[in-house]
Structure formats: C-alpha cells, structure tokens
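Okay, here's the structure, questions in a sec.
Shown here: the complex without one of its protein chains, the others still in place.
Right, subunit A next:
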Amino acid sequence: MSSPHASPRPRPLSSRRLLPPGLLFALPFLVLFAVFLLWPLGEGLWMALTDKALSAHAPSFVGLDNFSEAFGDAEMWRALWHTVLFTLISTVPLVVVALGMALLVHTGLPGQWVWRLAFFAPYLLPVGVVGLLWLWLYQPDLGVYNHLLGAVGLDQVAWLSDESVALWAIALTTLWWTVGFNFLLYLAALQSIPDHLYEAAAIDGAGAWRRLFSITLPQLGRITTVITVLQLLASLKVFDQVYLLTKGGPNNSTRPVVEYIYDVGFTGYRLGYASAISYIFFALVLLASAAQFAVLRRREK
C-alpha cells in the first residue's frame, strides 16, 4: 500500500521534507562533530585572542598579543624544533625498518606467526606500559642496554639524562613500539602484488635482486607514500612517550610542542597563550599536509 519509496519510520510523512532521512542518519555524527570538534576549534581560536587563564577572572580580549608573544618566545621555537627533529629521526627508520621486516617475513620462511607477533606485539602495549618498560631498560646502572654495552666493552650511556642522546633514545623507543603497524601495512601490500608479475619475470630469467627492484619496490610505491604521510603526521603530534620518559627534560631538551602547549596551559594556567601556540602548531601540521598533498599530486601524474 505504501509506495516503494515511502519511509516506514514512525514520523509523519509531512516532516520528511523538513528532515530528510539522510540528514537524520547523519545527525548523530553531525551533532558530536559540531559539539566536540567545531565548537572547541572555534573556542580555541577565540581563547587565543584573549588572556584567558585557568582561574575565575574574566578573560579580556588582547587581539594578536598572544601570537606576537609566541613568535618571540625562544622556548616555543625550541619546542617546535624538537618536534620537527623527532619527526625526521623517527619517520625514516619507521618506514625503512618496517619495509625490511615485511620483505623478510614475506619471503615465505617458516614461523610466520612468531615473526608477526614479535614485531607487532609492542604496538599493542599502552603507552604507559611502554614508558614504564623503557625507563627500566634505559636505567643507567640496572638497565639491560647498559649491561649489554658493558658486556662488549663499551661505555655506559646516560640514555635519558644526556641532552644530546635523550631525543634519540625516545625515537628508538618509538621505533620499537610502533614499527609493527607499518610492518603490517607493508605485509598486506606485499600479499596483494599479483603472482603473475613474478612468474613473468621468472620466465624472463630475472634474478632475486632484479625482481626486488623492478617489481616489488615499484609495486610498493603507493603504500610507501601512504605510510610516510601517516607517519609524518603521527610523529609531528608526539607527546606521550616524551612526557613519560623524560617529562621533556633534561633541561627541556626533548620537550615537543604538544608538551609545551600542555605545560603552558595546565601547569602555567595560561589557556589563552596555550591556545595561540596550539594554532601555530596546527598551521605547521597543515603546512606539512599541504606539502605532502603537492608531492602526491605530482606523483599521480
């Protein structure tokens, strides 16, 4: 009796034009989206233009004062530099090591299950556990790495308390912790390379290296781009493992920009200034995304 397109929901037909079913379906998401993303995004921008503090007094409008203060703030530039440096020294190994692992595991050796578990398991650890674990591993006297260095006759390293080493130590922890995810992405990509490419190459008499460089790596080009993009953006947002391992120290030498935002906002109580730095950081992320987008566009052509 009802036409095929009539909606059987209990709403009267007349309301269908006002709130089409499609919009109703999108509504729960759109409400959450508006309340917990758009609103805070706008409020953050507004706060960045005020001297809002974490106290009762009413904030007053200060225009771009927070931004001009930030641009002259050596600590902010230092924190931004730590973020960029960490991104560089973590992204390259996280892509290259993941690729190497995936190539080796994909070779068809026995014990697939064990390899995958070994490389991916750390990714499943909550960052709190990773922090606890590596604080222990990096212990100057008790830690396993200094014991191993001692065993081969090398000097101990002050992993987390030497300013020139600490950020590298954090990058090493990050590599151990998260490389498994990229490894799985590469593994999935390797498995989707069609066999016939290799069969054709075998008939043409191509050796293993030839197959690697002429088939496997080019076929992985797309996923490599995807992994690199995801990794760069993830590394730019680093906070957790730095906070847990060094609290940004020693002497703020590892503090990334997200931790600076946290410090300014929640231990310095300057929410307005913290918002301004958030937006400067946001601009950096957008810039990185735009650069990557441009590279991707060119590669597609």
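General observations
Heads up, the rule we're going with is that contacts are C-beta pairs under 8 Å (C-beta built on N, C-alpha and C of every residue); 3 or more make two chains touch, one makes a residue touch a chain; residues count from 1.
Note that contacts and distances are computed from a predicted model.
Missing chain, UniProt name from the options "DNA-binding protein", "GCVT N-terminal domain-containing protein", "L-lactate dehydrogenase complex protein LldG" or "Carbohydrate ABC transporter permease": "Carbohydrate ABC transporter permease". Within the full complex, the residue among A:64, A:121, A:154 or A:294 touching the omitted chain is A:121. Check A:64, A:88, A:142 or A:295 against the missing chain and you find that the one touching it is A:142.
Annotation for subunit A: contacts to the undisplayed chain at residues 2, 4-9, 20-26, 28-30, 32-33, 35-41, 43-44, 47, 52, 101, 103-109, 112-122, 124-129, 131-137, 141-142, 144, 147, 176, 184-192, 195, 198, 202, 207-208, 211-212, 216, 222-223, 226, 230, 233, 236-237, 239-240, 244, 258, 261-262, 265-266, 271, 274-275, 278-279, 281-282, 285-286, 289.
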